[in-house]
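One protein chain omitted, others in place.
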Amino acid sequence: MISSRSLHLTFAACLLLLLLTTAVAFVDLGAWGLVVNLTISGMKALLIGMIFMELKGDKGLSFFVVVLSFLWPLVLFGFTFADYLSR
Amino acid sequence: MTRKEARFGMWLFLSSELVFFSGFFLLYAVLRFRFMEDFQQASKHMYVFLGFLNTVILLTSSWLMALALHSTRRKKIFFLGGTFFLGLLFLGLKFYEYFLHAKEGIFPGFSVGISEKLNSGQELFMNLYVLGTGLHALHMIFGLIALASLLTLFYFHRDPTPDALERMGLYWHFVDLVWLFLFPLFYLLGVSK
Amino acid sequence: MFSDLSAYAIGFEKLSLFLLGVGVFFSSLIFILMIVFCLRYRRKGEERGGGPTENLRLEILWGTVPFLIMILIFVWGARLYMQLFQAEDHQQNVSVLAKRWMWKFYYPGGKEEVNRLYVPAGETTQLMMISQDVIHSFFVPDLRMKKDVLPGRYIRLNLHPLKPGNYPIRCAEYCGTDHSQMGARLIVLPPKKFEEWLKSSAQPAEEMISGRGRRLFEKHQCASCHREGDTHLGPDLHGIFGKEISLEGGKKVVVDEDYLRTSILAPEAQIHQGYPSAMPPYQGQFTEEELLSLIKYLKEGDHD
Partner (left out) sequence: MIKSWLLTRDHKKIAWLYLGTITCFFAIGGLAATLMRLELLTPTEWLVTSDTYNRLFTLHGIIMVWFFLIPSIPNFFGNYLIPLMIGADDVLFPRLNLISWYVFVFGGAVTFYALLRGGVDTGWTFYPPYSTHFSRSFVALAASGVLISGFSSIFTGINFIVTIHYKRAEGMTWGRLPLFVWTHYATSLVMLLATPILAAVLVMICTERIFNIGFFDTTLGGDPILFQHLFWFYSHPAVYIMILPGMGVVSEIVATFCRKPIFGYWFVVWSSLAIALVGFLVWGHHMFVSGQSPYASLIFSFLSMAVAVPSAIKVFNWLATLYKGAISFEAPMLYGLGFIGLFTIGGLTGVFVAALGFDVHVHDTYFVVAHFHYIMVGGAVMAYMGALHLWWPKMTGRMYPENQARLAAVVLFLGFNVTFFPQFILGILGNPRRYHTYPPEFAWLHQISTLGAVLLAVGYIYPLYYLSRSFFKGEKAGKNPWQAGGLEWTTSSPPPEKNFEEPVEVVAGPYALHARKGISP
């Protein structure tokens, strides 16, 4: 079972990451800004997924579904941009 | 039906929701790839503070929901009530923001005030913003309806099964996750320019 | 049935013959096997089916052999497809405008035809195609050639017919009520006759498309920023077509029809270096035909 202490920690971590994202956004990183943005949101998503949604201790197949459902949009993005970048 | 099966079923549904939103994220990615500067110009019209506030509200509501799943019955009602209230607050702020944009005249479809002349790229950003956050708000409304029905079950002492609460929690965290990706992509774009 | 009207058509016929062979071979193989097995192993009484139920080598065999044949088909088809994208030195340059349920052709020297595409035999003609409204598709069955015509973007297609003749052109992408009536004729003339035709009824200069382009240019006072001498408001467009210019962000781009078209509609997308972005966007103020006339005017300048 997830202890309520780790819930509070996750919440605090998410708020910190939020501050970090907004702070980073004020610095003009050009194209890298998007990459940083997405990694931080990805970390937040990972935290919430693991702790709040209890994927950490989950022995069932939920983890397999999560990986699959993140993989699929990448296929869509990848091939569509294969067209747009090489047009 | 054991807990494992309920979670697995809910995660399957959430993966289909994720693929649903990825359709709009693809639209965002391709249009941003084509209209980089316009997107940054248009993103200056966003109220970053309101967005930030909304993100904090949604994170807290997600936190309360997680706590609700792990607490005793009395605290559960309190936490779920808190989540419900924060959800309503989020929607209120969201529609207030839409109203501000409409007053500014850049809300697609109908603009209350003078319509600033946006070029096609900026207009696309506004349309995409409203479509993305609008669909997210729609999912919030479904979540709030489900949460309200759970709360009424508590009220009539026919407590909902732990599986139902579990599914509600998963759904709510998922909606919060989508917002976590929406916020930087729409609000924090033009801040640095 | 078999057309040898262009190099692409000949290549296509060879490929389709090979595909027919593969198709007939495999489908007859499977039909014959099926019939033979059905007859040979009919159930006589209440007996059970025997025979092996797995064989790894066989599975690998009928997995890889079809895949190899398909790779061969893929390579052959891809090589044929890539022929379309080789840059060919084209003599003629015809602009095509697809409108809902008709085709309009603009020839060099100002001639215009509706639903009639005149092309010299033996030479390459480059079609620069755009659609006024929805997606159409320029389909010449005899040349085994098809390319979708999109609104908002110039699509280029090289035609190289070998023999004179009169061939149908059809629209292959659904485009509304009269999609099936949107036909035209491709008339391939021997080079000499094509030249005569081109000169036969050239319209007066004013009436020609580039003439209309000049009138538009003056009507919208483009010259107030774009004229000889340095107005440091807009680059001098006289003879700019085909030159390589550097853009604001340091990128270099050749001034071609696409660049001119997008710069007219949304100027601040690709600003010429050293000039302010002061030009208003003309999105939605010109029809495709007017845009074409402006571009033709800029391309040919006023030396005719």
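We just call them A, B and C in the order they show up, numbering each chain from 1.
The rule we apply is simple: a residue touches a chain if its C-beta (ideal position, glycine included) is under 8 Å from a C-beta of that chain, and two chains touch if they have at least 3 such contacts.
Because the structure is predicted, anything quoted here is derived from the model rather than measured.
Seen in the complete assembly, the chain not on display touches A, B, C. Among C:Met102, C:Ala121, C:Leu150 or C:Val253, only C:Leu150 touches the chain left out of the display. Summarising the interface, chain B meets the missing chain with residues 1-2, 4-5, 8-9, 12-13, 15-17, 19-24, 26-27, 30-31, 34-35, 108-109, 120-121, 123-124, 127-128, 131, 135. One chain is missing from the display, and on chain A it is touched by residues 61, 68-69, 72, 75-76, 79-80, 82-84, 86-87.
Residues 1, 11-12, 15-16, 19, 22-23, 26-27, 30-31, 33-34, 37-38, 41-44, 46-55, 58-59, 62-63, 66-67, 70-71, 73-74, 76-82, 84-85, 100, 133-135, 137, 139, 141-142, 144-148, 150-153, 155, 168, 170-181, 283-284 of chain C touch the missing chain (whole complex, contact as defined above).
We adopt the following convention: only the chains that are shown with their structure count from here on.
Between the chains A-B lie more C-beta contact pairs than between any other two chains.
Centre-to-centre separation between chain A and chain C, using Cα means, comes to 43 Å.
For chain C, the set of residues that touch two or more other chains is empty.
By the touch criterion stated above, chain B contacts chain A in their complex at residues 4-5, 7-8, 11-12, 14-16, 18-19, 22-23, 25-26, 29-30, 33, 48, 52, 55-56, 59-60, 62-63, 65-67, 70-71, 169-170, 173-174, 176-177, 180-181, 183-185, 188, 191-193.
Across the complex, chain C is touched by residues 37, 119-121 of chain B.
The residues of chain C lying in touch with chain B in their complex are 266, 268, 281, 283.
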